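Input: a single structure, listed below in structure tokens.
All protein chains of the complex are present and in place, except for one that has been dropped.
Naming follows writing order (A, B and C), and every chain is counted from residue 1.
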Amino acid sequence: MAFQLPEFTLPNFEEEKYQKAPDITLGTVERDGVAPDDFYLTSHMPTFYKHNGEWLFPEHNSLNCVAVLEEEEIKIKEIREIKRGEEVVLSRTGDLEHGILVYRDGFDESIYSTPGKAVETSFSEDYEYLFKLMEHERDSDDGYIVWVLGPSVVFDYDTRNALNQLAENGYIDCLLGGNAMCTHDLEGGFLQTALGQNIYTQENVPMGHYNHLDLLNEVRTIGSIKDFIAAGNVKDGIIKTLSSMDIPFVLSGSIRDDGPLPEVIGDTDVALTETKKALDKATLIICIATMLHSLSAARMASSYRVRKDGKISPVYMYSVDVTENVVNKVGAARELMAFVPMVTNVQDFVVNCQKALITPAQKEFAEELAMPEEEFIKVENIDELEGEI
Amino acid sequence: MAFQLPEFTLPNFEEEKYQKAPDITLGTVERDGVAPDDFYLTSHMPTFYKHNGEWLFPEHNSLNCVAVLEEEEIKIKEIREIKRGEEVVLSRTGDLEHGILVYRDGFDESIYSTPGKAVETSFSEDYEYLFKLMEHERDSDDGYIVWVLGPSVVFDYDTRNALNQLAENGYIDCLLGGNAMCTHDLEGGFLQTALGQNIYTQENVPMGHYNHLDLLNEVRTIGSIKDFIAAGNVKDGIIKTLSSMDIPFVLSGSIRDDGPLPEVIGDTDVALTETKKALDKATLIICIATMLHSLSAARMASSYRVRKDGKISPVYMYSVDVTENVVNKVGAARELMAFVPMVTNVQDFVVNCQKALITPAQKEFAEELAMPEEEFIKVENIDELEGEI
Amino acid sequence: MAFQLPEFTLPNFEEEKYQKAPDITLGTVERDGVAPDDFYLTSHMPTFYKHNGEWLFPEHNSLNCVAVLEEEEIKIKEIREIKRGEEVVLSRTGDLEHGILVYRDGFDESIYSTPGKAVETSFSEDYEYLFKLMEHERDSDDGYIVWVLGPSVVFDYDTRNALNQLAENGYIDCLLGGNAMCTHDLEGGFLQTALGQNIYTQENVPMGHYNHLDLLNEVRTIGSIKDFIAAGNVKDGIIKTLSSMDIPFVLSGSIRDDGPLPEVIGDTDVALTETKKALDKATLIICIATMLHSLSAARMASSYRVRKDGKISPVYMYSVDVTENVVNKVGAARELMAFVPMVTNVQDFVVNCQKALITPAQKEFAEELAMPEEEFIKVENIDELEGEI
Partner (left out) sequence: MAFQLPEFTLPNFEEEKYQKAPDITLGTVERDGVAPDDFYLTSHMPTFYKHNGEWLFPEHNSLNCVAVLEEEEIKIKEIREIKRGEEVVLSRTGDLEHGILVYRDGFDESIYSTPGKAVETSFSEDYEYLFKLMEHERDSDDGYIVWVLGPSVVFDYDTRNALNQLAENGYIDCLLGGNAMCTHDLEGGFLQTALGQNIYTQENVPMGHYNHLDLLNEVRTIGSIKDFIAAGNVKDGIIKTLSSMDIPFVLSGSIRDDGPLPEVIGDTDVALTETKKALDKATLIICIATMLHSLSAARMASSYRVRKDGKISPVYMYSVDVTENVVNKVGAARELMAFVPMVTNVQDFVVNCQKALITPAQKEFAEELAMPEEEFIKVENIDELEGEI
């Protein structure tokens, strides 16, 4: 049977409790970036707002934001973004008595993962599900797979290759990360090292500790990553691949940054806004080996989206890290909804994805490999038919 | 015997190899923020530069910077800060052949900690040393103790008290951190919760998840932390104590931030510059429970300082975290020089410091506690003698 | 107000559901060490068994055992211990329909700790509670505090001292552990090293790697730890202190053991039986820095005890380890009942206990230290008044 996303069952708004509920109350913003007293604080959860007797449903939701009524629609905004005069939903309790319905039961309860499940658990089904989900989102006309990568992901030879193939096969629609991730990836493509170590052999190359800063200096000289790649300086790597495929990446700055690269957004407000724009499109989010950027994504991203066909679908977040604590924190921020924790080495994770998510032609061959070996060898031996193979 | 900082032995510049070494070579910056080819990349290590036959020694050093000759002195600058026309030291090998001497042997070899030492090790001596060092730096006229704190430090009742007492007793000269740390601390002083949990009992208070954002909203309404405190809103907490004692704190923004608080520096370049200014004064740095800010400090801070009395002293960095991986990364960034890793719960660490670093009057009493109990009780009972105590 | 243990409220056996419940069904053991079909599997939870219309309550319970009716009482036995002819309670569902009542609500719900609570949490109240609990159990005439120690606990100078003082002050009634813990402790007392490192300075002593095996060889020559200590070979350490105070310790063997020491129990069946005998007396269990022995204790120990005064009290288990995963596993085995996780460095934990659990005379002085300092100094100076102190 074909893979299907979990279905969302709308509340039965004919029920008396919904009918009886009043409209939302609104308060006016008096000062830019400051919410009115008793503002209602949003979460990622699917939430309905009653206005003029109708239940409004915003296209996506976000943690610790406010709900603004704008042209008869609910928009979810960061407090820092609201402007004087805007109308903000009020309520402390966030319940039907104030015209608000946080609807946790729209999806089947299996949408919630088990607390504490992460280390020494069975991952077979989680992988299986992820692979189907990735195929589904790649093939959907509004599927949008966002990868959030920490610097250690781009260090490894196999992982670099795997990320490239995943991008080429259509499984990456946007990349979020920081200066270090991008710098290491470009250093790999420019000088075949990461922080001065040969990417494949891990041997330190002579004067290799310069490579990192030399790369930064070169890109800063040319003025942009784009022009640096265009000048033929970069042999391979995920940034080069994304650039050549016109797939966007958002690089947010932090005080740890060397350089930084010209495209890195140093103003955290702007970085947050750009990151959120990307996450608002997401239908699947894969966070790997970064606490900072994973938690940022976990805080900002909606747990659902209204798809082009009008259906409400969950936005799954996979959190992949070798440190259990990181994964647990991300899960807590998502309230475990549409959340899958995977405590593993990130290289293994990325390479597993690549191996599983092959093209249809590759897949046909791979299926033969799964045949019982006797049969498989027999087929192989019908030499007359097969000649060249 | 009184506590003494490790002494730095200068190289014997009379030796032939130093005499024979040429002057440094310089290159001119042609474009702001871009280093000339073959620039020399600095580390935290004590480093001498030969110029006009003299060995220059900058007041502090920093990782991944360039050395600029300015008015016959060497200044260490971030590449992003250098300006067109400045003269930058050139060399790839960074050795005597280019007039550069990275001098790792100025301090005794015990200044280097053992690789891999962190978990399940003996800490008694490390604590003992830290306490003496803190007393020494508090009492030095140019001692400057910088604390780098993650948000989890201010969650706990005992730890809040301990930090306060440490500040009051003179053991905190500057605080570095982010928006979350400061927000949690102020929430504790404003509403007696941290992220909505009662700080002492850890019980969730009703609607407590609003407290965090309410605090942010209130401070943003008033316009500054300073005015918010002045208005009497904050009962206690380290930020209040530091404010009342005019001890500086630098808050660097990141894309994870709610709010943020008005004093948080959202531009990462500015945040880096302000952080570095603070670190340049440091004679001791204590990093607790934050990977982002600890690594940032580890990257920027010098491993030594030239003190007022002309002596060169090490700038110790203590890295305290319950996650071994964080501590190991910080240690690697410091090349294990003047570095002490402590893998422990941060509350235990801070409370330990507070208990050990008491005032002289408190100490006198505490010493009695250390007496063998029989003697101790006997003394206590001989009331006539009590005068002397 | 004086500290009180949580009270246990008995079920109201007058209620119809209890009255209507049938007696338990029994099956006969046909073969030593093998349970009859449909045997009922026990947990640590308080459990009542109806027999002849009466509700029997065993003195303690244990995970994965069977309930045996013996002389009109319920005894909880390991399956390996049951003998042909014994009568074992049958039931798969373990409910009233089979005369069994697993009573999770006897204690207030605060007896259960929050899942996932361990890292970066507030510990002030947990410590406070532990210290009161330890004092209470020390002063109870049937209090019995069992410490379960891993080898890393005895490595550190301060921790060795702290353990000694805790034992001398009456806070240790029994010690459980393995060969390595005991060997390291004795090596410390014999040669002032642990695995060849000086306990205080952590410096490797010359030929120090022999110390460990030399100690083992010496004790094996003499034939017992007891005689080895009696011969004056051991200067200090917890094993010496326990021996001199006639406090029992049980050392269970494992395949990792060097030596082993003569008192180490190499037969795992015997070791399990001896460990369980100790745990059956426990009113408080503190597990530190050992996964093997902590999980073993978590599996075997009851979560409650019937005290001398007839009251049912919880048997708290504290699990202390710097690795979150260890603590979480122990908590899972206890179903989070009467369980407190503490993720911290074990040295800090032990030293904290020692500092807090001082004698009454020490405490009187310590209280003065807690006074506001002005007052404190004033009191100190009014010599005439000192008599009262």
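Here are a few things to note about the model shown:
The rule we apply is simple: a contact is a pair of C-beta atoms (placed from the backbone, for glycine too) under 8 Å apart; a residue touches a chain by one contact, two chains touch by 3 or more.
The model shown is predicted, which means the values in this text are computed figures rather than measured ones.
Set against the missing chain, the residues C:Leu69, C:Leu96, C:Met291 or C:Ile358 yield one that touches it, C:Met291. Note that of C:Gln4, C:Asn52 or C:Thr221, the residue touching the chain absent from this view is C:Thr221.
Only one of the listed residues, C:Asn64, C:Thr201 or C:Ser224, touches the absent chain: C:Asn64.
When the whole complex is considered, the residue among A:Glu125, A:Asp141 or A:Asp246 that touches the unshown chain is A:Glu125. Across the interface with the omitted chain, subunit C contributes residues 31, 33-35, 39, 41, 64, 79-80, 92-93, 207, 209-210, 212-213, 216-217, 220-221, 252-260, 266-269, 271-272, 275, 291-293, 295-296, 299, 323, 325. Subunit B meets the missing chain through residues 115-116, 119-120, 324-325, 328, 332. Seen across the whole complex, the unshown chain contacts subunit A at 117, 119-125, 127, 152, 155-159, 194, 197, 199-202, 289, 322, 324, 342-345, 347-349, 351-352, 355, 358-359, 361-362, 364-366, 368-369, 373, 376-377, 379-380, 382, 385-389.
Please note the rule applied: only the chains that are shown with their structure count from here on.
Mean C-alpha positions place subunit A and subunit B at a centre distance of 35 Å. Computed centre separation for the pair subunit B/subunit C is 39 angstrom, with centres defined by C-alpha atoms. Distance between subunit A and subunit C, defined via averaged C-alpha coordinates, is recorded as 45 Å. Counting partner chains per residue, subunit A has residues 325 touching two or more of them.
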